[in-house]
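Here the complex is missing a single protein chain, while all its other protein chains stay put.
Right, chain A next:
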Amino acid sequence: MSVDEATVRRIAHLSRIAIEDADVPRMQGELNAILAFVEQLNEVDVAGVEPMTAVTPMRMKQREDVVTDGGKAAVIVGNAPASEDGFFLVPKVVE
């Protein structure tokens, strides 16, 4: 698997990362090198092997349905560049 220039631009857009035109070929080279490295894994035969989801066999922890959190709007918006009346303010987005 390898990526072309168009795919590099598309991934950048999906990730909301701005990249200069001049940087695209370099990024393409780096991504392809990473993909080629990972592709070595294809040499391993994993037929019939369950994907490993944890190092030790364990079940997912669950929580009781109890309200234990909230009531701290000031903390929540504390680091926001802009806020008002407990709301986050962001540049206008309307579809």
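Going forward, contacts are C-beta pairs under 8 Å (C-beta built on N, C-alpha and C of every residue); 3 or more make two chains touch, one makes a residue touch a chain; residues count from 1.
Just so we're on the same page, contacts and distances are computed from a predicted model.
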Can you tell which of "Aspartyl/glutamyl-tRNA(Asn/Gln) amidotransferase subunit B", "Monosaccharide ABC transporter membrane protein (CUT2 family)", "Acyl-CoA carboxylase subunit beta" or "NADH dehydrogenase subunit M" UniProt lists for the chain that's not drawn? "Aspartyl/glutamyl-tRNA(Asn/Gln) amidotransferase subunit B"
Give the residue, chosen from A:M1, A:L14 or A:A47, that touches the chain omitted from the document. A:L14
Hidden partner chain, touching residue among A:E20, A:E43 or A:D69: A:D69
Residues belonging to chain A that touch the chain removed from view: 10, 13-14, 16, 53-54, 58-73, 75-77, 82, 84-95
